[in-house]
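The complex is shown incomplete by one protein chain, all other protein chains being positioned as in the whole.
Chains here go by letter, A, B and C, matching the order in which they are written, and residues are numbered from 1 within each.
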């Protein structure tokens, strides 16, 4: 009864998107006797009941290892796993389902491209373009490659708002440029990069582009054919799905041309000690037993998000971001880091004289969960000459009441340190 | 009521181990109107309710991204994830918890060693020893390495029972021998290899040994310090845990000496475009968001198995194997493949004139789930000059009634083809 | 249709007495079909004369479903034109993957006994392999051997 009342109330008070929070059991938690205010969805989103139930159902009535099994459970699990792949295909509008590779996450996906494409095609003296905004998972693999091959990394700088300097980007190109790997949305600043034109420019030089979409896919609709990106990577756990699974989209020709990343079962056609031949895509890149349950749960999460509508989610979250930005920037001594014109609902800030970790610990005392630190983007921190930020990140299940709680919490933190 | 009755009944009729089947909701399924007889645990085991519930609880009350989060959920999830690591440490009796690396499975674990150890230390002309019994996941990575570096693969042959020829093994050693990677228990034949002495011999030549324990860890107690293996790999989904997570145990000094496999968040200490330093183990090898929920569920599965007792599981399954072997080998035209003196409860067989796939499909008609094919061990199939086998694999939740159902099923298959 | 009745109808006859089993010495076209994941292997040889399949033969090692499918296929296409065979190939593949409405006109005749295979997804490729191989053979250069596994149509079913 109570739940239905609340639902009805929230629907009338604000709008439909907000009532989604009732689908997320964890949001009913109390932390330190205060209602949980979860503002850390950029690190990992929460899971709606429908996904939790899907996982339980899979383990209760459908589990077996997939592929090659002739029995009922194996056929059921295989069909569900393949269906999840098709859902992901539709979600990003890939041309073929075999262009969707299930990985263990964004990091795994980027490493797959580094090993499968980079180690095969990038040589000493070749150049790889990244940006200052990259997450470590889109820096370190390329550094490992550079160290191994003697390739060089070139970096697109950003301005004080946290926006890519497109002129500088274009100047980086030369004959040795062989790859561009770029974050779609900055996880520490929220900046949305103009990747469509960035990709188009790289293609005029015949250079393929990988997009790290970990922070974009949860918040806006993605059309890989329209973007014309060569690779696109993201993680289920930021899209209301489980940890342990992610997706690498790749254009068929490119995936076909690549060497496998991991060797093992299912990625081979024939094996003998003399000669091994590889299976077709996507199997060539899915060695061993994949995260079957997590992939199926990912599919359900995609259904859930698609029903809400990614455009609707984006609009709702933008409204929330604008509200939060207005409130926070009025607090004396608080400075927002990342003020790009085009942003997702990520709000990084620093407070004069108070270390982010102390802010995080004290907000937690009020039930407010934010993330503090370098957010795996040390080059961004270096760019702004700060050791860390406090980051509040919003999802469609957050609401303005929670923004108000954050604002009150920041005032209380300042009080402690006054 | 019904469940309690059944439990009581089964406890009195046979023994305590058998009553565990009531813990597994999937075993109550009917397939084609017949009770499910699940004899495919070597491909993937089923999940007890306590693990299913642990996953739901995690997603309902504990989920956030781990490490570096100062808020309640992140601290809770981090603590649960670290506790799972400690459970795994105890499960294999590793000296330190940091010797336990969470991977996405056995395949991922072996590839980690290939990239992290092999690509750093193994050079052209060096030799790697494998055996005919290996699963593709312990062949293909080393072939990839051999192709890249010019190293050579040497193969320990087996006899007609499916046992390693230890004399031949010892003869393979020479100054160029740099690594041994060996399956502990054959997944297609069930043979238990005498790995303790195999490892000791390799160590007399100063050669490190990786053990693929995917089929051993679920069925017998493992003590990595007693075995003195350098690496030991296995997957949760064969141990009543979730898909998408596994473990690589490695000796601390070796792990420290290795290069990272995947680059990304959490595996670094500091990152700049000029210089990146890596984190300590185990973090160096856990790039990106790990399969947090699956690792925690794995821990619960380990608790469950430990309560039953691995020695008790081994004894019960051995009894079941002996019973099944006696029954099956009496059926005219049926030949058991894999008759090692020391075996786990895996029964591979062929029937004169009937293709394994047809056997599998027809048994499924009676609700009996077996696996048919090469079981990702094509060299074993080539050794026995057969394209495929039918494989029934047993777990502690199986019972003799199910063996009887299999025997009746085989008779029925023969009938169709008579 | 359940698996048992599929087996009974098809197997009893064609598995024990496969039609057109063997190899043509004077084949104008041939192909080898191979399903590496289950080990099935099938050789098809045929003589195409003035657009007609004059003679056809198959042999190989495979499960009963594959063998029966091959046997019935050879019987069905013998004497038919290239175009007719290609139509049947398409119809059979559609039927096996559940995309053919059997109420509409088609050319499959008794081969509709395989319609139940769509409920056994892992076995679909067994029933289809002979048809892929026939397709490869029909489109082969005389005497050339085509690995059907490299046929994208087949590749997507393994």
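Keep this in mind: a residue touches a chain if its C-beta (ideal position, glycine included) is under 8 Å from a C-beta of that chain, and two chains touch if they have at least 3 such contacts.
What you see is a predicted model; the values in this text were computed from it and never measured.
The absent chain, not drawn in this view, touches the displayed chains A, B throughout the complex.
Screening A:119, A:152, A:335 or A:355 for touch with the missing chain picks out A:355. Looking at chain A, the residues touching the absent chain are 32, 354-358, 361-362, 364-365, 372-374, 381, 387-388, 416-417. Residue positions on chain B in contact with the hidden chain: 67-70, 74-75, 78-79, 98, 269-270, 277, 279-280, in rising order.
Please note the rule applied: only the chains that are shown with their structure count from here on.
Ranked by distance of CA centroids from chain A, the top chain is C.
Averaged Cα coordinates give chain A a centre that lies 31 Å from the centre of chain B.
Residues of chain A found to touch two or more other chains are 68-70, 74, 270. For chain C, the set of residues touching two or more other chains reads 37-38, 120, 123.
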